[in-house]
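Just below is one structure, and these are the notes that go with it.
For this depiction, one protein chain was excluded, whereas all remaining protein chains were kept in their positions.
What follows is subunit A.
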Amino acid sequence: MGKVIVVTSGKGGVGKTTSTAALGAALAQRNEKVVVVDFDVGLRNLDLVMGAERRVVYDLINVIQGDAKLTQALIRDKRMENLFLLPASQTRDKDNLTAEGVEKVIGELKKYFDWVICDSPAGIERGATLAMRHADIAVVVTNPEVSSVRDSDRIIGLLDSKTLKAERGERMEKHLLLTRYDAVRAERGDMLKVDDVLEILSIPLVGIIPESSDVLRASNVGAPVTLAEPRSAPAMAYFEAARRLAGEDIPVTIPEEKRGLLGKIFARRAA
């Protein structure tokens, strides 16, 4: 049976979809079967970030409503044969996402895949609670910024009360993924430090993704950053996070951009 991960945050725009794609591709590069599932019904984007937007025929809602088989809706990645996408519906309403339907689909996916990664919509409503419902592991994506930390705190509360694991009295495994981190600004005292966020949210750290133009560049061309620029700092951070999710016990580092001398000088100026 595969493991179900939910990538969640409460706040929008912190990097859930980017992280879902990057972690999915990173886990797939460990030769494990991975499916990334978009739960953002009505505002799907995982297909775009994965570069599969023109290959979507059927979606999660079609499968839930019995209009398509699961195998018809799954899209195999063009670069990696063990990486799949289950897109969300763009035209339907999120009310079409039913608890029974989601349970059935996740149950099926767990049989065929080692990892089922659910990309949660922003907010704390139905879509978000259904995305986290069946999770074994939660990745809480947080920016070092007050509103994101507050929303993450709220989501952690929901993970501990509204999930199946919580209702069964089991412990939900939660991990903090700190994204868009800028070590220079944090050191200068103008951005929350890793330790500040950890102390406030008090869940273990799974990775620190440095702010980087490589992330935007990867989404521009429709590839997870761990496939598009595997040697870049953010990609290395995602690979590390994936190893930790898979159970390896390795210290968390903040990979740095490799820059030439000139690059270093200008980076300082820009920061």
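Just so we're on the same page, contacts are C-beta pairs under 8 Å (C-beta built on N, C-alpha and C of every residue); 3 or more make two chains touch, one makes a residue touch a chain; residues count from 1.
Everything below uses one rule, namely that contacts and distances are computed from a predicted model.
Colleague: Which choice in "Amino acid ABC transporter membrane protein 1, PAAT family", "Cell division topological specificity factor", "Dihydroorotase" or "Potassium-transporting ATPase potassium-binding subunit" gives the name that UniProt lists for the one chain left out?
Modeller: The correct option from "Amino acid ABC transporter membrane protein 1, PAAT family", "Cell division topological specificity factor", "Dihydroorotase" or "Potassium-transporting ATPase potassium-binding subunit" is "Cell division topological specificity factor", the UniProt name of the unshown chain.
Colleague: From the listed residues A:R150, A:R217 or A:R243, report the one that touches the chain absent from this view.
Modeller: A:R150
Colleague: Have a look at A:I64, A:L109, A:A138 or A:A186 and name the one touching the chain we're not showing.
Modeller: Here the residue in touch with the unshown chain is A:A186.
Colleague: By the contact criterion defined above, which parts of subunit A meet the unshown chain? Give residue numbers in ascending order.
Modeller: Considering the whole complex, subunit A reaches the absent chain at 145-146, 149-150, 153-154, 157, 186, 188-193, 196, 200.
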